[in-house]
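With one protein chain held back, the other chains of the complex are shown just where they sit.
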Amino acid sequence: MQEKITLAHGSGGELYREMVNEVFLPAYSNEILCELGDSAVCTAGERIAFTTDGFVVNPIFFPGGDIGRLCVCGTVNDLAVSGAVPQYLSVSMIIEAGFETEKLRCICKSIADTASEAGVRIVTGDTKVVEGNKADGIYITTSGVGVFTADRKPLGQKVVQGDVIICSAPVASHGVAVTVARSGMDFSPVPCSDVKPLSGVVDALLSSGAEVHAMRDPTRGGVAATLCEWARDGVDITVDLKNVPVEASVSEICAVLGLDPLQLANEGVLLASVAKKDCAKALEALRNYQYSTSAAVIAEVESGNSEVWGITDIGTKRRILMPRGEVLPRIC
Amino acid sequence: MCLAMPGKIIKIEDSQAVIDYGAVTTRADLRVKPEAKVGDTVLVHAGFVIEIVSPESAQEIEMLVKETMGEA
Partner (left out) sequence: MRAAEIIEAIHKKAKGLGNIAIMEVCGTHTNELHRHAIPQALPDNIRLVSGPGCPVCVTAQSDIHAALSIAGMKDTVLCCYGDMLRVPCGDTSLLGMKSDGADVRSVVSALEALEIARENPLKQVVFFAVGFETTTPHTAVLIEDAARENVGNLSVLCSHKTMPAAVTALLSGKSGIDALMCPGHVACITGRKGFDFVPEKLKIPAAIAGFEACDMLFALLKICDMLEKSQLECFNAYTRAVSENGNDPALRLTYKIFEESECEWRGLGRITESGLVIRDEYSFFDARRRFEIPDFTEKNARMCICSKILRGEALPSDCPSFASVCTPETPLGACMVSSEGSCAAYYKYER
């Protein structure tokens, strides 16, 4: 196959077939996809969860991941937090002419590896090629189907007074990794994204038998945005800020760049609102799973007026608000 | 107005210092504070070392507070 993707690769002819056969099929291989029908024909339970997400990350390859791993995790995680078991994914790409085939292979390998890790299959896809400089290299959209197996039921998003909020892993790593990669700042070690599938974390939590009232993966807007959304139902959420897990390196970089870790994006963190009585059980189950060893209770849900409060390191109490706009490093 | 973080200089090459914040290191320019040397704890603002920080223990603030309150 040629070294670069050309407009002809998107035209549906011989080159398109070559790309599918040499790049996509070997990477994603499974019997449903290999039928190559106009639709994938799959089996699912009675109720399914269905979601879609577009990915336009810059840079395409960042420390700790790339757009391939991100586009699988993003959709898998949206399915997982709804309580479903992620099963099938579609991958639709818009590639800019001139994009290196080798990079495309890397992205496809990353998609395949992450899908296999998350236990999902890529069953259908599409690829279009646009003129150079029209698509920042590559855009990817994934859609996903999750099934509710016998032991799973759809989860609402209603946090309840008396719940505790558990955070499965250190926050802000993805936001910091991407911000630093864009800024050209030179930190050592280079901060890495936490991008990972949460299906296993959700499995660990739900199998513990704990009473879980809501789950979210706090991506854009960070933990602050998720807590503010949850509080809108008429409860107050009080976060003990010193208990929010943040990697020491991430915390230092945030201080240098003037960023708030609570507002930065995560791609491998689960927030769960759990009945207080089951807190210990939930924590134990999470801490025994590889992707949530540092799970911690970060907040409590009380009756109130839809406010989110933070207990500061000096014991005072401040309001936490819904983040606004793009997160930018500052010096002032 | 001026966000500055204290870190320790662990290496100097020409006018560039390597600053250790504890868990990460980064680079900073020394030309605004040329007398800073390896081992100094310094304040870094927007990529430049601006001042050397002398070690001050929590006890010192405690003493000053007590003094202010007429308890020392």
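Observations on the model:
A and B are the chain letters, set down in written order, and residue numbers restart from 1 in every chain.
The rule we apply is simple: a residue touches a chain if its C-beta (ideal position, glycine included) is under 8 Å from a C-beta of that chain, and two chains touch if they have at least 3 such contacts.
Nothing here was measured: the structure is a model prediction, and the numbers come from that model.
Among the residues A:S183, A:N243 or A:S306, only A:S183 touches the chain that is left out of the figure. Remark: the omitted chain is touched by one listed residue; of A:V41, A:A150 or A:I314 this is A:I314.
Panel shows chain B; residues 1-4, 29, 31-35, 43, 45-48, 50-51, 53-56, 58-59, 61-62, 64-65, 68-69 of it touch the chain omitted from the view. One chain of the complex is left out; on chain A, the residues touching it are 183-185, 257-258, 312-319, 321, 324-326, 328-332.
As a convention for this text, only the chains that are shown with their structure count from here on.
Centre-to-centre spacing of chain A and chain B amounts to 37 Å, using the average Cα coordinate of each chain.
Those residues of chain B lying in contact with chain A across their complex are 1-3, 5, 21-27, 44-46.
For chain A in complex with chain B, the residues that touch the partner chain are 185-189, 191, 247-249, 251-253, 255-256, 258, 330-332.
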